[in-house]
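Excluded from the complex is one protein chain; the other protein chains are retained at their positions.
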Amino acid sequence: MDSVNGNRAVNVPAVSFQHVSRRFGSVTAVDDVTIDVAPGEFLSLVGPSGSGKTTLLMMLAGFEQPSAGRLAVSGRDVTDLAPNHRNIGMVFQKYALFPHRTVADNIAFPLRMRGIGRSEREQRVAEVLAMVKLDGYGQRMPAQLSGGQQQRVALARAIVFEPPVILMDEPLGALDKKLRQHMQIEIKELQARLKATVIYVTHDQEEALTMSDRVAILDHGKLVQSGGPRELYEAPATAFVADFLGDMNFLPAEITGMDERGIEVTVGGRRVPVATSGCWKDKGAVRLAVRPEHVTVLPGPAGQGLSGMVDRLVFQGSNLTILVSVDRVGQLRAQVEAQSPLASLATGDPVAITWAPERAHLFPRAGS
Amino acid sequence: MSALTSADIGQDRSARPGTADASEGRGRFGRVASLLLIAPLGLLLAAVFFLPIVNFLSRSFIEPQLTLSHYAELFGEPLYLRILLRTMWIALATTALTLVLGYPVALLMTRINGVAAAVVSLCVIIPLWTSVLVRSYAWIVLLQRNGLVNQSLQHLGIIDQPLTLLHTDGAVLVAMTQVLLPFMVLPVYATLRNIPPELTRAARNLGAGRLRAFLAVTLPLSLPGAAAGAVMIFVLALGFYITPALVGGPRTLMIATLISQQATELSNWPLAAALSFVLLVLSLGVTMAFKRLLGVDRMVHHG
Partner (left out) sequence: MASSVMRWLERSTTAVAVGLILAFLIVPTLLVIPMSVSPTSYLRFPPTGISFHWYSAYFSDQEWIAATLFSLKIAGLTTVASTIVGVMAAVALVRGRVPGRETIQALILAPLIVPHIVVAIALYLQFAPLRLVGTTTGFVLAHTVLAVPYVVLIVSAALTRLDQSLEMAALNLGASPLRAFLEITVPLTAPAIAAGAVFAFLASFDETVVSFFLSGVENKTLTRKLFEDIDFNLSPIIAAISTIIVVMTIAIMGLGQLARRATIRKTGTN
């Protein structure tokens, strides 16, 4: 059941999008996207709804025709190939199990379409059913299964014909939170076992970070940034990515000076630590972004950094969020462990705010 | 039997989510394949519907030569005008009667269930499925000189001599109302059923009495269904043939029976064509004007 063409040259990507665009009338759903997916890689496409992630997937599956650009699977150009000749596995949003066929018939369908004989079909169906932990469910109808079980059947049907690539379009969207987390792990394990190449569409950034080798972020049809989950989280390329992945404080800031060692940034008139690698050439207004868990809160009046006042403490189980009003700036969130001594802070207490220089990101002020 | 043919179809119209994200994967059959699939029906309609109708209607303009004289005759002859006006009057009165009689039935249908609901549904559905011919025949039997109505009235001593009921405008009106009533009940029921019950509860909670809540919430929200029913019934009634022909008889012509008379008895094709053109303009005009209200899907049966 190894679905990767192991003997292929490593440098041939499993999937390659080359300058792919898709326009619907005056709307550009996908705008000049170029990205390669390596064999065995788990790539997530994330973005808000309407960002073009599903359209990208539909083009790869052959249900949408790109307005421009080429698509290749394992080095073979598939741009003009009909969907039924692409040999790409797909798990649909609502599973798309054939309601009038048994589970076994559903899974055997792609094998039957490929002219595989009955005995081999039965054997392979039994194999994948075992793989998705549904042994003995072959004769059930899809409607007799729970949501999680249907999800597994859809998965089994997509892998049974050993496609080089498996596409998943928000496959866990219909499941409740607990089951979802469980299935995330299961899909990930299955993918690792098969060494399968997976392109996974989701609007849930947390899910993408948990499961992926690499995450590609789309906004308004454009590929904004792609990289490992940690890289994206820690070094977002744009304010959009910073905002989209995880939680982020945005503060109005100003570049007030620069020399060969770095730049000087002030927030609300006070100098703040910044170690940016970005090449900022001009003084002027920018946005400073820092994640709540990277904000350090020091009780007492500020000696350095920003000074503020505790608004409120919000208990969140393992964490505690401290809402701080910073003079002349606005409200800022700091996240600390629930057991932190800072839990004894009370509304109105004066605090100082700071952060490690490498934790602050600078982005252009919107509209400039 | 709580849900009904038309009501179901009515719902189908509102529940059409497929078209919203139809940009995804639409058009699996290419342009050529699509045209080939639709071609047989296109040819059939062109040859056996549109062409014959255009040919027929054009006779009102080109026989014996290019002329409007048939329209001059139509609008100049008081008899024809009277029939035209009577047709519109009967169609309008039928519409009003079906509204008055149909709305309460639809309202009741939303408030009952079980056996009662099944019985009421059957009372609406069975007539809808029953031939207009059969129902018109029943009205003749009821209304003729020695028919059931006269027999009963005499039996009860209300009248001495049998009344002339058949072949009157009243008979046509009553029979057409009965024939078309299901077309009002079903769309009204469909809209009433789709009004969330919370809305009425909210109105009651906010202090409205039962009547007030009905007038402020239920009635306005059910108007689209009533309007759809009304437009459909008016258009069907305008062109109604069977019931006026059988129950009305030769002295109470409506436009459809007049057209038939001109065609079959007098072979006056140009005038029949002119009358048909007027009828068609009226029917299509009303349909177009209220197109949004009218779920064509709801026309499940036709007189």
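As written, the chains take the letters A and B, and residue 1 is the first residue of each chain.
Please note the rule applied: a contact is a pair of C-beta atoms (placed from the backbone, for glycine too) under 8 Å apart; a residue touches a chain by one contact, two chains touch by 3 or more.
Predicted model, so just to flag it, every value in this text is computed and none were measured.
Asks: Among B:132, B:192 or B:253, single out the residue that touches the unshown chain.
Replies: Touches the omitted chain: B:132.
Asks: Check the options B:35, B:72 or B:289 and report the residue that touches the missing chain.
Replies: Residue touching the chain left out of view: B:35.
Asks: So one chain is hidden, and I want to know which residue out of B:68, B:81, B:118 or B:148 touches that hidden chain in the complete assembly.
Replies: If we include the chain that is not displayed, B:148 is the one touching it.
Asks: Mind listing the chain A residues that contact the chain we can't see here?
Replies: Touching the missing chain: residues 61-63, 82-90, 92-94, 96-100, 109-110, 113-114, 142-143, 157, 161.
Asks: Across the whole complex, list the residues on chain B that are touched by the chain not included here.
Replies: Touching the missing chain: residues 5, 8-9, 12, 15-16, 18-19, 25-31, 33-35, 37-38, 40-42, 44-45, 48-53, 55-57, 101, 104-105, 108, 120, 122-127, 129-142, 144, 146, 148, 151-152, 175, 178, 181-182, 235, 238-242, 245-246, 256, 259-260, 263-264, 269, 272, 276, 279-280, 283-284, 287, 296-297, 299-300, 302-303.
In this section, only the chains that are shown with their structure count from here on.
Asks: I'd like to verify one number: the distance from the centre of chain A to the centre of chain B, where each centre is the average of its C-alpha atoms, in whole angstrom.
Replies: About 56 Å, centre to centre.
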